[in-house]
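If you scroll down you'll find the structure; I have some questions about it.
The other protein chains are all here in position, but one chain of the complex has been omitted.
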Amino acid sequence: MNRKAFQHRQIAPKALSDIEKPELDTKVFGIDLKTPVMMAPAAAQGLSHSKGETDTAKGIAAVGGLMAQSTYSSTSIADTAAAAPDAPQFFQLYMSKDWDFNEYLLDEAKKANVKAIILTVDGYRESDIINNFAFPLPMANLASYSDGDGKGKGIAEIYASAAQKIGPDDVRRIKEYSGLPVIVKGVQTPEDAIRAITAGAEGIYVSNHGGRQLNGGPASFDVLEVVAKAVNGRVPIIFDSGIRRGSDVFKALASGADLVAFARPVLYGLALGGAEGVQSVFEHIDNELEIIMQLAGAKTIADVKKTNLLNIKY
Amino acid sequence: MNRKAFQHRQIAPKALSDIEKPELDTKVFGIDLKTPVMMAPAAAQGLSHSKGETDTAKGIAAVGGLMAQSTYSSTSIADTAAAAPDAPQFFQLYMSKDWDFNEYLLDEAKKANVKAIILTVDGYRESDIINNFAFPLPMANLASYSDGDGKGKGIAEIYASAAQKIGPDDVRRIKEYSGLPVIVKGVQTPEDAIRAITAGAEGIYVSNHGGRQLNGGPASFDVLEVVAKAVNGRVPIIFDSGIRRGSDVFKALASGADLVAFARPVLYGLALGGAEGVQSVFEHIDNELEIIMQLAGAKTIADVKKTNLLNIKY
Amino acid sequence: MNRKAFQHRQIAPKALSDIEKPELDTKVFGIDLKTPVMMAPAAAQGLSHSKGETDTAKGIAAVGGLMAQSTYSSTSIADTAAAAPDAPQFFQLYMSKDWDFNEYLLDEAKKANVKAIILTVDGYRESDIINNFAFPLPMANLASYSDGDGKGKGIAEIYASAAQKIGPDDVRRIKEYSGLPVIVKGVQTPEDAIRAITAGAEGIYVSNHGGRQLNGGPASFDVLEVVAKAVNGRVPIIFDSGIRRGSDVFKALASGADLVAFARPVLYGLALGGAEGVQSVFEHIDNELEIIMQLAGAKTIADVKKTNLLNIKY
Partner (left out) sequence: MNRKAFQHRQIAPKALSDIEKPELDTKVFGIDLKTPVMMAPAAAQGLSHSKGETDTAKGIAAVGGLMAQSTYSSTSIADTAAAAPDAPQFFQLYMSKDWDFNEYLLDEAKKANVKAIILTVDGYRESDIINNFAFPLPMANLASYSDGDGKGKGIAEIYASAAQKIGPDDVRRIKEYSGLPVIVKGVQTPEDAIRAITAGAEGIYVSNHGGRQLNGGPASFDVLEVVAKAVNGRVPIIFDSGIRRGSDVFKALASGADLVAFARPVLYGLALGGAEGVQSVFEHIDNELEIIMQLAGAKTIADVKKTNLLNIKY
């Protein structure tokens, strides 16, 4: 459904637009980026490649893009950050019921110089339950925490104790503790966006977790425009869920997103070629985006954001 | 078509809702229930399991839900009631042209302490006719009636003599004779709901009999909202037809239903595990409903009923 | 597409309607009929059964329905009429460029006591041309004409000389010559209906020839309602194209048709069982219509015509 939603809007070509080489540079959250396409905070990338998130970070750094680490990464916050020391990274927090663990993660993230915290407010995986999925690999951030003091909790226990009850106070608490901007991930309605901003969020992340989350929910792209209208430029918007092509990126930007994240194709690239594979996937989608921009007469990302999409019903 | 209709509405997730454990308790028709999901009055459950309706009753009682017996049950009203003596049950009446038989059934229902009569006002099965279907098992309520006095009518004859002509007077007559609330089942339009309430019905059951009824009719879910608006809270609404997932239950409640019934998945559970199988199916759909409620920010069934669904056209 | 169009409207069931046995009787063009379902003027029924149209006429007469003969019948006007002497029949005219042949046909029709002339104003068959179809059997009305005077034209020649240019004057000329009511067949727009009535037509036949006609045209059922509004009861409306079930008949009547014609299922019945097969097909669709009428709370065909269909978009 996430994929199909992109067909609800169409890009009008623009002839005689005198554009030769579009520019993908953008500046979001005060960070200069060479592409608006970023890495979504996918968990356990060791499942794709033995080097895991460290190679992903290197690949993205090579294209000047933004990396988002996951709480449940295969490599530690510090190692992933060290793999690409000059490149910007975000850290995504699955909040634990164990606040000490949250503090440990935020401390590590600050030490690693991440630029923002992405607070994920959803977290259910029906297909993982049906498939009885269990992570075959250790998750570095959890292992280092519980091994660290010897009397900590076991990995499985911590994972099971991810907080189900998350509210505006948690946004404030994380922001205060870390001193970093908090981006709320999993927003699908204007009401949620406003509640998050009121609670102090400095970014909105529109996502339905690749559609794996709420059975019976809407496609993420279908709600982006209305959420963006409610946000009305007050904070930047990140979008993911279903992004595969440069045309999807174009449509998401034109519908209100400032950054567009994806993960699945990147993980394929990681599996096939490590850091080079990741770099190749980002270069390919950037190239697709450039071609679309040229055909649509948009010279810059700012032009893309001003584009009116067509809305032809099929 | 009943299944597809649920895609006409979508559930918006609600982030930062501070909800940990939703509550499924509800009170309908003055009865305290632990779940809004009930058993639809499916006939001949002996086809699924040798213990038939008695095991279904036990399974539902274990989750604190509501059982609806069918006129054409494999086990008798008394036996099904006795299988779960403390659990609430309804009795569904297929009205016979033979009023003595109707009185016999209502007498048995009263003796069994059922809480309400569901009067089914439709009753055609095209596929049963095409398949030349014949019940391979006796139907307990019919057998006990005709065997009882030795001069009664044969089973086939009674079944064939189900009343085709049903009107408001029948609602009144059943209500007066039984002294029990009457719920009219098979309603699909506001006009029918109002006619039923005017005739004294104390509940409306929106159903198209699993879509097997009127060739060319609408999907049941597609008419629920408009019927509920006409009923306007005067009497409770039961909904069935096409329910398979917790998200369907959520959408039906949010569209105006007070109770949501299903049968097919329950019969699969009954066939595979008797009373435990039934219990397992109800626990599963309750669990799905809880997850949806948490993601949608609804703490109680009353919250679910106040939820506005999205209406994105695909 | 003709079939799919019926899904654009839905029949609302009506509970508590106190209806036992609906009545299919109707009176159209001053003729008393036992069913609103009639035989469409299908050509060359000898392809289905050796007795051809004579057996069709007998089968329809047995259910009290109306038969429409085709110019290109396998049996002659006189023989088909004589097969069911007391039953009403219409004659459908494919106008020839050879006016003598038209007069011959109208003379034969009058002698056979037909009640009305159906003037078909379309006549292209792409698939017949692609398949290089040739009638393997003689067409009785053509054979008797050309054999009659020994100097007549060959069958192929006459068939090829069907008039392509048909206008309002032809309606008037046929009406005057025959003294019979003329029904214009092939109408799909309000403009055409009004033009036909202005030219003296006493009936409108909404049809797209089973969809075989105009590549890129609308489904016939989709235009019925708007044509019926333009006709506004001034003359009766016959509808065909895509009728297979009793629910289709109900929807066509509720959308403005006075008679509903079909042919394909009848020809299957004719092939399998001659007159009895035809009778069986009509009895089956009448039975389906009765069940729908009962469930929809319509006691008479007049009630059906007053029914408001639902219009739920899928």
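The letters A, B and C name the chains in turn, as written, and every chain counts its residues from 1.
Keep in mind that, in the parts below, contacts are C-beta pairs under 8 Å (C-beta built on N, C-alpha and C of every residue); 3 or more make two chains touch, one makes a residue touch a chain.
Everything numeric in this text was worked out from a predicted model, so none of it was measured.
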item: Chains shown that the absent chain touches, full complex; value: A, C
item: Identified contact with the non-displayed chain, of A:101, A:250 or A:282; value: A:250
item: Of A:17, A:144 or A:300, the one touching the omitted chain in the full complex; value: A:17
item: Contact residue for the chain not shown (choose from C:30, C:85 or C:167); value: C:167
item: Residues belonging to chain A that touch the chain removed from view; value: 6, 10-21, 245-248, 250-251, 288, 291-292, 294-296, 310, 312-314
item: Chain C residues touching the omitted chain (full complex); value: 1, 4, 121-122, 124, 164-171, 184, 186-189, 191-192, 195-196, 199, 208, 213-219, 222-223, 313
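To be clear about the criterion, only the chains that are shown with their structure count from here on.
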item: Equivalent-chain rotation between chain C and chain B, CA atoms, steps of 5 degrees; value: 90
item: Residues of chain A engaged with two or more neighbouring chains; value: none
